[in-house]
Each structure stands twice: as structure tokens, then as C-alpha cells.
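Shown here: the complex without one of its protein chains, the others still in place.
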Amino acid sequence: MTASDGDGGASAVDLSLMEPVFQKYSGQPGALIPILQKAQDIYNYLPAEVLQLIAERLGIALSKVYGVATFYAQFYLERRGKHVLKICDGTACHVKGTPALITAVEEEFNVRPGETTLDGELTLEVVYCIGSCALAPATVLDGRVMGRMRPTQLLQHLRRHVSKTSVQET
Amino acid sequence: MGEQTNVRIVEDAALTSTKDLPSQWIAVCMGTGCVSSASAEVRQALIQELERHGLSSQVEVRRTGCFGFCAAGPIVVIHPDETFYTRVTPADVKDIVEQHILANRRVERLMYRDPVTKVPIEKWYEIGFYSKQQRIVLHNCGIIDPENIDHYLAREGYQALHKVLSEMTPDQVIDEVIRSGLRGRGGGGFPTGLKWKITRQTPRWPKYVICNADEGDPGAFMDRSTLEGDPHSVIEGMIIAAYAIGARYGYIYCRAEYPLAIHRLQVALDQARQRGFLGGNIRGFDFSFDLYIKEGAGAFVCGEETALMASIQGDRGNPWPRPPYPAVSGLWGQPSNVNNVKSYAYVPHIIRLGADWFKQLGAPDNPGTAIFALTGMVNNTGLIEVPMGITLREIIYDIGGGIPDGRKFKAVQTGGPLGGCLPEAYLDTPVDFDSLCAAGAVMGSGGMIVADETTCMVEFAKYFMRFACDESCGKCPPCRIGSTRMLETLECITAGLGTLEDLDYLRYLANGMQKGSLCALGQLAPSPVMSALRHFEDEFRAHIEERRCPAGKCHALITYEIIADLCTGCMVCARNCPTNAIRGEKRQPHVIDPALCERCGLCKELCKFDAIVVR
Amino acid sequence: MTVTLTINGQKVTTAEGSTILEAARSAGIYIPTLCHHPDLSNVGACRICVVEVVGARNLQTACTTPIAEGMVVYTDSEIVRATRRFVLEMLLSDHPNDCMTCEVSGDCELQDLVYDYGVKWPEHKGKRHNWEIDPDPNPFVFIDRNKCILCGRCVRACAEIQNRDVWNFAHRGFRTKLVAGADQFMLDARCESCGQCVAYCPVGALYDKMSLGKGRANQVQKVRTTCSYCGVGCNFDLNVRDGRIVRVTSAPDAPVNGMALCVKGRYGYDYVHHPDRLTAPLVRARWLQGVEEKLKGGEWQVFVPQGNGRDGGDGSDHLTVTPDTFIQTDWDTALDVVARKFAEEKRLHGSGAFGMLASAKCTNEENYLFNKFARQILGTNTIDHCARL
Partner (left out) sequence: MTNTIADITTQSKCIFIIGSNTTEQHPVIGIKVRRAKRYLGAKLVVADPRRIDIADYADLYIRHKPGTDIALLNGLMHIIIRESWHDQEFIATRTEGFEELKATVEKYTPQMVSEITGVPVEQLEAAARMLAENRPGALLYAMGITQHTVGVLNVMSCANLQMLLGNIGKPGSGLNPLRGQSNVQGACDMGGLPNYYPGYQRVNDPAVRQKFEQAWGVSLSDQVGLTVTEMVDAAGRGDIRCLYIIGEDPMTSEPDLNHVRHALENTHFLVVQELFMTGAAECADVILPAASFAEKEGTFTNTERRIQRVRQAIEPPGEARPDAWIIVQLAKRMLALGAVSPRDDAPYAGWDYWGVSDVMREINTLTPIYAGVTYQRLEEGAQLHWPVPDEHYPGTPILHVNKFSRGLGKFAAVDHMPPAELPDDEYPFILTTGRVLYHWHGGAMTRRARNLKTMYPEAMIEIHPHDARKVGIRDRQLVKLASRRGEIVSRALVTDRAAPGLVFATFHFPESAANFLTNPALDPLAKIPEYKVCAVKVVPMPDDQRL
């Protein structure tokens, strides 16, 4: 597997996966957000085709779907990395050292918050409060909370779990 | 106030009932905090270990909600001894079972030690962290399995509902809540009963009951812990509210960032429905109500009730001007009652024990307890429930155990990004809606963050303003543009480019935002900055006039230096510096090139010899 | 049911359920607005219409606040004025300072308010948006997001008037962006090119592309008329400058359509100035006398259809005149040819020799005259038009 394989394949989005979701929410008012959430669970992000499909199936305008999808921080309109690191920048974490964590990951992986590394391995997200304030500063790697992080520890963790093809050049 | 001595956590006899508990059981905290610290693994290990010893039927391993003392998690409590083990790992399980359960010998190394005397403390309620607490909303947390409705029922659960349905008219329920003096725990402190009354009086149907569990304050997790630890109390409160105002359906709007809370709520709703507490003709009475969870999708502004309802409707979370208030025109234009998680959680207790019981708790005009997520630069971080009227000092020093490493207290922020900070001089302020407000801070929904001398108040203020910018919905110009301008100005100051006029500009912007913004987010977003400016103006001035960050936090105003005498030339810093700003020969003192240094602080953290300092 | 309230000390009685803004306007009290438009729902976004309501915790938006009995309102107090000034200053701080070159200068609600409230141009070090100007290839709507104040009138116009929902806001906070569809080109977002969004835009963020640089509001003369396309009968204003139609603008008081128009009505006017227009009476040479002389004398010309392979020479010399050649004549000649021919045909063949096709594009008066011409002058009822088509 080389890094360039990542987007080369560009496999078409399988829209049929959405059918059960539409069935579950059919006729429910205000179901747009839960449907977007389920769609993101399925595809890991919200592909344009899926937004279009949701608009058609719910009989609402694409502009509304897009407006909602971009309003909420939870939704991603671009493919995300194989691994997702969330660094909590809630107040408790912030005062206990989140900025240093962010800088460390930025430098090591050459990626800014909200971005994915070029090799598609890691997405870095900075979020406000995951509610683990007592474990500040807290990070979440692929859904697993890691509390009381220090930059060195975090980088060690990441080096263990995330292959790092795009970083060598610097 | 404040004469409390070792009050038991579950202090009120009326609330306590242990009749259904097995003689010996082990509570394992399964709140998010402890789960993050691998408490699930500990629980699994305990079950296996007990099984190995053939004790499965005698000793119950119970998953419970949050004990509050998250800093010490994972927490395991052995009942009936009430021995409190902290930071338990799966590896410790063998000792717990073999020593404590089988040999009745406490595992001392796992017990919490007094931070000063270093003496192990046995019972949980003897720990300083719990000393001044009074747990009403949290009284089931740490005791019951939140995924087991029988546990809740065994603790007088749903009795208030039964009482309401069998004995009280909706108006009587509302009167009782009004008489109790309960004020909304979402931050505003509006009388809950009055809100219900207005919603009841609006002659349009359907009506909705909505629970605001969109706890977006960074640094707050009261609602999460309540939902995770005792979801039925909130559900029961909502059913009673629905009965009182005449609603058929309700929603709990919960942040998607709280998957465990949502899971527990879902389990609780299913069980409640199964037992006939939700659905058509509840418990055979002529009253029907059902409740659904709506997951938020990551927008702080959705904690604002009108934005929250927009979000439930599937729209962008833009707030709407009030009036009309939700009680008149809310969800889908219908009368709607929106309360915070904790407000609902109080209701079953008030109904069961009476308004008079509730009124005598806490402070005058501010009855009841307050729940805070105590975090930041304090030894005992965690979730606390204290009587209204307790002072900030008691919370920070008696419960929180003071500031770590002997550093100096600087400020305490309540109300999160919409609140304010108070300096040392205000530490004896009683904690209640009115006193905090008078002191220039707010009660907020329950975040309490302690800052010490290493916290730069300008940076702290900037942090909150960045948060406000990120979370502004963008609908109205004062907030959308005003917050941006405030942030830019603060960035200027922390970058060492500020002028004294900038301070006036900040005040001007803050005033404009407060007066002009549509919703509380915009109106209150300047508060952290303004309170910091009020109490710590000299720190702002130091950034501007002396180009200096007294706390050593603002990158542009500090430099990292290596103290040659202490440097051993181990090269760890140089190897790890992301910008290769550190040079030096092996075993020779190193130097940092300030031009290359990004001030990430990695070197200082890595240095085993404390040779790197901030200037 | 009516409600009485006090606005600026003046008692105002108006219908229950009205907003403060409606009550004030009914009493002739001016409250400035930006995001409000009487055709659209109220959202209370722009904060320009804030007023002081005695007893309320905060300033209230007049456009959304329902009136109540005994309410006391101040619409122009110092705190109100200061707050409006602040809002305007904020808007200006993220707006280009280019009124000199802006299409809507002099016809801009923001410009007027900034002037009224004495707001000065705010110099600051902060961010201003720098969106691409005119990024959308559609031929009708010009977009300059840098001028957008996010009032949402276009969004609501598209949703509530056109019911098409092309526009919406995306993202949030300072990053909020007016987008079509999923941030697509308008035409890919189901746009019907009606231009309603332009008509409702209070600033220069959306403008009619065909009219860029053709004349500002104070340079044109507006003539109210009825659309020449379908039978709905929309009214609008032809904007005329130097004898040319440079733009069509909505007329809010148009009885049938209000501000609404369709793509043909709003953007289909330029056929009037098309070079293909016939500009002189044309008669086949066979019906004329002395053609050669008149052509030589320059009184008449050989007709060369515009845009149809003109050879660039100086005209008639190269062209051979056949009996079928169209000659550009004068009115006297052409009318005489027709009148004489008709008179002769009537005399020789009677009224049955005539067929008349009236026009569904001509006015009532013209059709009446044509009917009178057929019946009175020619004596025939063989007159019809394409009503059935």
C-alpha cells in the first residue's frame, strides 16, 4: 500500500446503504440532523452525492441540507483520515496544556487542525470539551479517550498507531 | 454557614434506602471519566476474578454512574465497607478480591491518601473532596446501576410520578414547584414553576417538554454525569413537567459528544416505556407522554433554547429573537417548556419530599444545591454538588484541595465562556445566583475553572473569545463581527502589538455586543474578557506597556532559554525540537535559537534537569 | 381586537398581533431596517431595528417583537442610536470601501443608514472578507460576497417568494457564507434565474449582471409598464438611460406580481435593442416605381438583413435589384403601396379577398383599431389571431 493509492481508487459511494436510514426516519419531522449523523456513521464523512440524495429523499432543498451540514461541527464534508485524533481544547484542557499538544502534532505530522495528512492517515481535530475535564488535557484517538496527555506521550502513542508516510521529507 | 463536618454524602435520610442492595457488592464507576481511565477493563477483571473464586453469586459487581472524583479514577468502592479505591487498574483486581473480599484486608496502596498527612482514608465520605458536598441530584450516582431501572425504583424512583398522577392536579404540581423556589439550573435562574405555568396557560396544543442537555461549556460535565449516573431522575422530572403543562411529547436534546449519556438515556427510556412510565395511559392513568432523544451535532449555540429548538426541527442552530418566548411559541411554533437536565432532576425530590423540604436547603431565594464541574488548576478535579450559599473558598480549598504544587491561586471562572472570573478578593463570595451576579460573575450552568499564577489572564480571556468566535452562529452582526474584532484585538495584545487604546476598543466592542446581540451568546461572550480586564487590568497593561507576559504563556512575549549550568548536553531537547532550534555538542550546554524557536515548550517538558526556563 | 401602546410618548392603537415595527409605521414613526422586508418573514438578524422597550431586559428588534397593551417603546433614544451605530460600524468593518465604484451607490440601504447615523469608515487591522468577485458563470446574477451583510433577504426571497430554495447560509460565525445549493453555481442549484434575490438585496452583493455599469438609480429614468411576454400581466419598471433600456427593476406595488418577475420579464428585455430590429418600411421592388433613381439618389436602400453576411462594402452598388428585392423606402411610399393595393383588391375581388391576423402582443387599442380596419374599411370579418397557440 502506498500513500498515493488513497484517492486514486475514488470508489463510488454506495448510496444504497442509506435506504435503511431513510426507512427508519421516514415521516419523522426534523429528521435531517439524525439522518446526516447516520450517513456520517456509514461513510465516515458526508459525500456530496449523499447530501444530494438526502435532499431528494426528504424533499428539501440541497441548500438547506448543505447549510445544516456545514453549521454543525460534527459533520465533515471531506473524506477523513484513517485515524482521527481529537484534541480537546475545552477550558480545563486548555489551561492544562492543550496548545502544546496541538503544536506537537502539527509539527510532527505536518497537518493543521481540521486537516488530514496528505497520505490520508491522520485527521487532526481540535474540539471544545469532550467532557473529560478531570482528565485534562484529554485527547481522543479513534474514539478512545486518552487523558492527562503530554506532548511526548501523545506523539509516542501516535507513532505507534499511525503510519507516517508523508512526514519523512521534513 | 459552613459548619458542616463529615456529612455523609447521602445525607438526607428520606432519600436513602438500601433495602434492595446485596450484602456485599462492588461499585465500579462507569462514568466517562473513569471509562477513559479503563474502568471497563477493571470491571471485567473483577467479574472474572470473582468467578474464578466462585464468588459471583455472593458479590455483585455493579456498574455505577460518576462518583465525581474523576481525577482519582478509575474508582472502585467496596460495599458495605464503603472502602474507596482510586486509580485502580486491572492488575490491582487480584489484590482487591483476594485481600479485601476474601481476607477482609484493605488494600492500602489503592486507598486515597490525605494530600497533607499522606494517611490513607478509608471511607469515601471522609475524603476532603466529599466533605462539604450535599448530594441530591447526584444522590444515586455511584450507588445504582444506571442501566437498571430496578435500582432506581428501589431508591424511591418514580414514586413522585405516582404521587402526581394519583393525587395531584397539574395546577397543584405547578404550585408545588413554584413554592419550592426552584430556579432553572441552565444558568439564567428563572423560576422553573413560573415557566411551567406560562406554558400551561398558553391555549394551544400540542405542547412540548424539552430537556436541554446540550452542555456545551468547555470545562463542564454536570449534565453528562447526571444523565450517565441517574437518567431516570431526569426522565421522571420531565414526565411530571409534561403532566403539569399538558404535553404529549418531549425531547431530550443531548450533545452527540456524549455517547455514553445517550446510550444510558436510551436504555432508560426503553425500560421506562417497558414498565409503563412512558407511552399511552401511563401506569393506567389518563395521561400519555412519550420522550425522544435528539442528538446535537456540535454547536455550542444550541444550548440557547431557541437555537436548540431550531436544531430539533432539523435547521441550522440559529437563535430567534424572544419574545415570543418558547412557552408561547417554541418548537414548531407550539408552546414548549425548556429546562436544564438538573432542573428536571430536582423535581421528583421536590414532589416527593415537598416544597418546604427543598426551600430549607441552600440559601434564601436560592434554595437547593449547586452542581459544579470543578476543573483547572485545582488538586481535586471532579463533579461536586454543594448547598447554595457555600463560598468559593470552601469549594476550591476544602473540596478542591487547593492549587497543585503549592502554586498561587489567581482566579476562578464560573459560567464558562459566557461567565466571568473572580480574583482572590472575591473568594468568600457565597455561591448562588444573586451573589455571583452581584460580584460580576454568573452562576452559569455549572462550570468552575480555577486558574493559578501560571495562567495568563489575557490569554485566558482570548481563549474564551476564540471559543465565542468559533461558536457564533453568524446570524447577527454584533456577535459575528464584534467577537471577531474582540479576538483580533486580544491577539494583537498577546502578540505584543497592543496599544492602550485597544483596551478602550475592547470595552467599546463589549458594550456593543452586549447591547446589540440577538442571543445570550453574543450578549455574554464579552463577559470573560471584561471581567478579566476589570480584575487583571495590570496584566493586560504588562502585555502592552512592557511587552511582557507575567504568566509566561504568550508565545510572542516569551523566550525559552537553557540554563547552561544545569544543561548536561544530553541532546534530548535538540533531537526532539520540531524546528531544530536547539544546537549544541554532546555533553556541552545547548542553546536555543530564538529566531527558529516556535515556543512549543516540548524541550522544557522533556528536560529531565529543569535546565530550560521561560523568560 | 386592537392594542394601545406608547411609542416615543405618542399613543398608538393598532391591531393585536402586530409587531412594534408595524405599529410604528402605522403611526408614521420611522424605524430603520435592513433584514426586514414587508414581503418576507421576519428573522431579527440585522439588529438595526432595535428599540428600547420599557421593562425588557435587552433592546428588542421592532420587526419581531409583538406589541402588548400598555407597552412603552422608545425608538430613537441614545442607547438605541448608539447600538445601531455600533451595528453599522461592525458591518462596515467587513465591507469594502468602494461606494465610488459600486453599482448601487445611491440606491443602497446600508449606505443610507451609514450616512444617517454618521458612521465613519472604520480603519482597523482586522480581517475583511476577500471573496472572489463574480465567481458564478450564470449570465444574470452578479455576486460580490464581500458586500453581503448576511441579512438573508435573498435566502428568504428564494424560499418564500420563488419557493426554490437556491440560496442558504453555510458555515457559521464570521465564516458564514451565502451559498447556492451545496456551494455550487446557481444554475446547478436549481436556479430559475428569476432575479428575485437581486431585487430583494439591500446592498450591492447581488446585482443584475446585464446592467453592470449601465447606469445607477439616479442616472436612470424609471417607467412603469406591463410585461410583453406571457399573459400574467406583471408590472415592472423599465430603467432608461440615454434612450436605452438598461435594466428592469421590480415595482413593489405591482398589483399582480409584487416584486416577483420571471427570467423573461426581468432579463429578456434586450431584444428591444437587437440589431435585427426592422427600422424602415420594406417593399419588394416589384411594387415600386423608379427604384433605380431613388437608390442612386440615396433616398432608398437595398435591404440587407443585419448580421446576415454583410460584405462590408458601401452598400447598394454591388447588389442587383430583382423584383423580389426588399427596398428600404419611406413611410409615405410604403403606406401608399399598401393602401392602393388594398383598395384595388377590394374593388376587384371584394372583401372576401382579405385575411387579417391580429396580434396578441399588441395593445387593446391597436387591436381595436385593427378590428375596425378589417370590418369598417375592408368590410370583412376574417380577422383572427393566435389566441389558440
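The letters A, B and C name the chains in turn, as written, and every chain counts its residues from 1.
One rule holds for everything that comes next: a residue touches a chain if its C-beta (ideal position, glycine included) is under 8 Å from a C-beta of that chain, and two chains touch if they have at least 3 such contacts.
None of the values given here were measured: they were computed from a predicted structure.
Residue-wise, the contact with the chain that is not shown comes from C:346, picked out of C:25, C:81, C:175 or C:346. Residue in contact with the omitted chain (choice from C:38, C:252 or C:305): C:305.
Where chain C meets the missing chain, the touching residues are 139-140, 160-164, 192-194, 210, 221, 223-235, 238, 240, 243-245, 255-257, 260-265, 267-274, 276-284, 286-287, 305, 326, 330-331, 334-343, 345-347, 349, 351-373, 375-389.
The working rule: only the chains that are shown with their structure count from here on.
Centroids built from CA atoms put chain C at 56 Å from chain B. Per-chain Cα centroids separate chain A from chain C by 46 Å. In chain A, 64, 67, 71 are the positions where the chain touches two or more neighbouring chains simultaneously.
Across the assembly, chain C contributes residues 169, 171-172 that each touch 2 or more other chains.
Residues of chain A that touch chain C in their complex: 48, 51-52, 60-67, 70-71. On chain C, the positions that touch chain A within their shared complex are 159, 164-172, 179-183, 189-190. Residues 29-34, 36-37, 64, 67-68, 71-75, 89-96, 100, 103-104, 107-108, 127-136, 138, 145-147, 150-152 of chain A are the ones touching chain B in the complex.
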